[in-house]
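What follows is a single structure, and I will ask about it in a moment.
A single protein chain has been removed from this complex, and every other one stays in its place.
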Amino acid sequence: MPPLIETRNLRHVYNAGTTSAVVAVDGISLTINQGEFVAIVGGNGSGKSTLAKHFNALLLPTGGEVYVDGRDTRTRASVWDIRQRVGMVFQNPDNQLVATVVEEDVAFGPENLGVPPAEIAARVEEALRTVNMLEYRRHAPHLLSGGQKQRVAIAGILAMRPQCLVLDEATTMLDPQGQREVIETIRRLNASGVTVIHITHAMDEAALAHRVIALQDGRIGLDGSPADVFARAEDLERMGLALPLIPALARRLREDGIPLPPGILSVDQLVDAVSALRPGQTARTNPNGVH
Amino acid sequence: MELTRYVTIGQYIPRDSPVHRLDPRTKIAAVTLLMVAIFVVRDFLGYALLGAFLLGVIALSHIPIGYVLRGLRPILFLLLLTVILNMFFSGVQGGTEVFRIWRLVATREGIIRAVFIGLRLVGLVVVTSLLTFTTSPVELTDGIERILRPFRRIGVPAHELAMMMTIALRFIPTLLEETEKIMKAQMARGAEFDRGGVLRRARALVPVLVPLFVSAFRRADELALAMEARCYRGGDQRTRMKELRFSPRDAVALAIAVAVSVVFAVPYGLWQRLLP
Partner (left out) sequence: MAFIECDRLTHVYLKNTPMETVALRDVTLAIDEGEFVAIIGPTGSGKSTLVQHFNALLRPTSGSVRVAGQDLGDPKADLKRTRQQVGLLFQYPEHQLFEESVFEDVAFGPRNMGLNTDEVKTRVQEALTAVGLDPAAFGPRSPFALSGGEMRRVAAAGVLAMSPKVLVLDEPAAGLDPRGKVEILGRFRSLHAQRGITVVLITHDMDEAAALAQRVIVLDEGRVVMDGPARTVFTRADDLARLGLTVPTVTNVVRRLRGHGLRIRDDVLNADEARSAIREALGWN
């Protein structure tokens, strides 16, 4: 079985051949398999959104190739197949809802695919139930909160029955409540088998993924598990990316000589590791004892 | 939020009424017929009967009459202007003078004509708001698309027109909200929108209109991308979740609309001559 998404030495140059040419993606080769939960991080101008738009043929390579489920994205005939397989949710919740009623909006994708009416209705209901928005099916989108709008947008993608969901900074404009709603939704979807690619500059969200790819100047800087990537604090800083608060605090405590184990990403992990070291706890976890 | 309060024209009021349940195509056809009738009626009895008929439809649609009348508020000025202009300048020579202001003479014929035109305007607004009040934007655009579909062969872009309407309706509230926000932001930097003459006021709008256009274009760009990502490729081979169904109820409604417009289209005087 081919990988779900594969890029081979992908390059993308905007305004190529003019004086205002910008190299946004500069030779990226990566493979994303079915079922993965990948976070792509990077500062502004790192090329992460440009990269993402190649995953469903919204942009075509100016150099190299992109394959989705074995199909070359440059093949005209495969475009609709590819877009049905790899759905995309964008940053601004207001600018991706088309219809004036929630359920009509969710139906938009399957309608474009030519799905029969009865099946569209069934898919819409299922998709809205999956994102917990079924009770809002007859609401007007502009009266929903940001988190609710993004969940409707996700439902609109799910109704196309995709294999992969790409979120292009889909949490950036949301309040913490909305961010939690969206993150909780995509984690649930990933657990049920949907591949998730989450593009973000919120490093604490990236820590929830199974794999983190950090981009800088259109190239892959780091690619690995969150624990591996966040252990490379200096590299991240050089890329204009701060460590999330918890790994940063753990790192400074280690610098103070406190023997915390590696790979601390969450509050829970830090709390457990620190309590294991508290005075009176066996010296087994703290071989140096109290200074 | 504040701006939307003043606009009731074009708003949909969800109710469970026989009028709401009609097929949008029926309603669009009926409204067209009634508009013709409104233009053709030439006497007060006709207007009275037509008014009574419209009141009946309003009652049947469970829409509060106050809502319908509020729809007239934005055109009040236009209405008044039309009536006054017609009263004095309708070009009726040698009519019976009723009163005069300075050199303006109001004749009996002119006044009658002015009142007719006023009634027509009111009728048009009431009929169209009845359509939008009882038909959701989705149904409305679906209806228009289906009515126009046969004309695609002669180059009428039925689907594209309907899509444009849908998107316009979807983004009107968003852009109204945005306008208000931008105005406030510029006021916070000392802009004043209610000072000075026409020219100064027009110029004061530049700092609002420029960002509004920039944002509208950005939204359009992003929306186009989002639609493409959702496999949008025009109207061909597209299916619809909800298909329109023409029911016996629609047949009855359409028959009534045809009957009413025919009855009113014939001048009262003619009826008198036709009927023994």
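Lettered A and B in written order, each chain numbered from 1.
We take it that contacts are C-beta pairs under 8 Å (C-beta built on N, C-alpha and C of every residue); 3 or more make two chains touch, one makes a residue touch a chain.
All figures in this text were calculated on a predicted structure; none of them were measured in a lab.
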| item | value |
| --- | --- |
| Chain not shown: contacting residue from B:L49, B:A191 or B:V263 | B:A191 |
| From B:I182, B:M241 or B:A257, residue that would touch the chain that is not displayed | B:I182 |
| Given A:T31, A:T75 or A:S275, the one touching the chain that is not displayed | A:S275 |
| Touching residues on chain A - with respect to the absent chain | 43-45, 145, 172-173, 175-178, 201, 203, 240-242, 245-246, 248-249, 252-253, 256-258, 267-268, 270-271, 274-275, 277-279, 290-291 |
| Sites on chain B contacted by the missing partner chain, in the whole complex | 1-2, 5, 178, 181-182, 184-192, 206-207, 210-211, 214-215 |
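The definition used in the following text is that only the chains that are shown with their structure count from here on.
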| item | value |
| --- | --- |
| Separation of mean Cα positions, chain B and chain A [Å, integer] | 45 |
| In the complex with chain B, residue positions of chain A that touch it | 56, 58, 80, 83-84, 87-88, 90, 92, 94-101, 103-104, 107-117, 120-121, 124, 140-142, 153, 156-157, 160 |
| Residue ranges of chain B in contact with chain A within the complex | 136-138, 166-167, 169-170, 173-174, 177, 218-219, 222-223, 225-233, 237-243 |
